[in-house]
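Note that this is a trimmed complex: some chains were dropped, and none of the rest were shifted.
To keep things simple, chains are lettered A and B as they appear, and every chain counts its residues starting from 1.
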Amino acid sequence: MKLVTAIVKPFKLDDVKNALQDIGVNGLTVSEVQGYGRQRGHTEVYRGAEYKVDFVPKVRLEVVVGDADVARIVDAIVAAAKTDKIGDGKVWVTSVDDIIRVRTGERGPDAI
Amino acid sequence: MPEINGADTAWVLISAALVLFMTPGLAFFYGGMVRSKNVLGMLMQNFFSMGLVSVLWVLIGFSLAFGDDIGGGLLGGFDFAGLKDIHMGTPLDALGFGAPLTIPVLLFMAYQMMFAVITPALITGATADRLKFAGYATFLGLWLVLVYSPVAHWVFSPHGWLFKKGALDFAGGTVVHINAGIAALAVVLVIGKRRGWPRDGMHPHSLPLTLLGTGILWFGWFGFNAGSSLGANGIAAQAFVNTHLAAAAGMLGWLLVERIKAGHATTLGAASGAVAGLVAITPCAGYVGGLSPLVIGFAAGVVCLLAIGLKTRFGYDDSLDVVGVHLVGGIIGSLMVGLFADANVNEGIKGNEGLFFGGGEGLLGKQFLAVAATIAFSGILSYLLAQLVDKTIGLRVSEDEEIEGLDSSQHAETAYVLGGIGSMGSGGSA
């Protein structure tokens, strides 16, 4: 199994979630993160002075999936999260040795 | 020669302060309902009215509203522009009311100023999350002078044509609520819906902030309604009681329907119902008595909640329901005057009682007229002003700015930095 981790723009979360739902993903975990990258942060004004804020709000998705589904899922995320503007984010894949469903104790693919 | 009455002055002084306090209250009431990326934009639009409108009011607004009539009771003149002739020595009968004021004319001007400040601020609830600040500021100034002042003249000035006709509006059902409510609808039709509405939820980002606003509004509304008696007297007491009871009944009415309709009584519902009741009682406050405020408030709570459904049906994005609450609530209240106005409460209206209190349809007709005139005038003019500003300066932000949020795109600020990360901005060049 694989863990697909995606960093996307917050306002794209809904689209990504729906895209994954459509291809049968029935579970994922998201969290709020701050990103630093080519997309520069914005400038803030504080009592007439300007400050550079380096971080940009992003959303982080984690989906554990069976090996067979990785490609489809990555593609779905990329397609849904794309705005063609800098800062669209990254998707990376890592290997998962095992996964357990707490409620049932099921292990491996069945636990997803 | 008439004398200033200290007690009346004390009461109107604090009432004016209370009404001023309502605008921050409104800012929090609205601000809590928007998404966190737009809260500063909302607060700014409201606070900015305290700045710009106040200055415009003394320079020209007050004069257009309360100056000598330029004809037909349609508009005041420039007599008082820049506070000309409005100072400590101004005679108490300078404004031409039937009886001379018992408070300094300067104080009356200040009290009215607070009404002028909050009225256009009410509009910002409908246009939440998408106004361009420069465009808003321009619209705000134009609207105050060209829409608010005339309507205030019609109804509040002794020279106004509706005032002369005998239409009753104790504290601003037409001038404040219907006026702002219809303007809100007009502007929304010009700028269109928020991106993603109605598909996305757009939940309120801080209901405690909204409840804070509600508490301040309720508190300040005593100054708004009971202060409108312009004295510390029995009518003030009656208006005070009516204001409170209508808010209470409005809350119960809204919650009841909500519980039946959606299975839950919500805190936002409690807040919204109370405000609906307060809106509806505003024109009635000094004219009705007994248990009438319970009927008026309850009706407003129920009807306003139902009226909110209209926006989804007709597809206009009145984001925080200014139309549903202020326009509809204002109409309810203005018409209720025609039913419940009671000369035993306010002998000043003897011969002009409401339908249920010995009067005929006469008053009700005048109230209809006042409502219709305000809707027509404010609706049309507000629409044209919004179009004008939109075509020139631009009244709406770009899609990218809307996605980014008003706080960052319009004001270069972030509302909340609760964790460690966001605050790590560096540099800083004074």
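In this section, contacts are C-beta pairs under 8 Å (C-beta built on N, C-alpha and C of every residue); 3 or more make two chains touch, one makes a residue touch a chain.
The structure presented is a predicted model; accordingly, all values stated were derived computationally and were not measured.
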Whole-complex copy numbers (one chain of each kind is displayed here): A x3, B x3
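Definition applied: only the chains that are shown with their structure count from here on.
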Length of the line joining the C-alpha centres of chain A and chain B, rounded to whole Å: 44
List of chain A residues in touch with chain B within their complex: 11, 14, 34, 42-46, 48-55
Parts of chain B lying in touch with chain A, wherever the complex brings them together: 200, 403-404, 408, 411-414, 421-422, 424-430
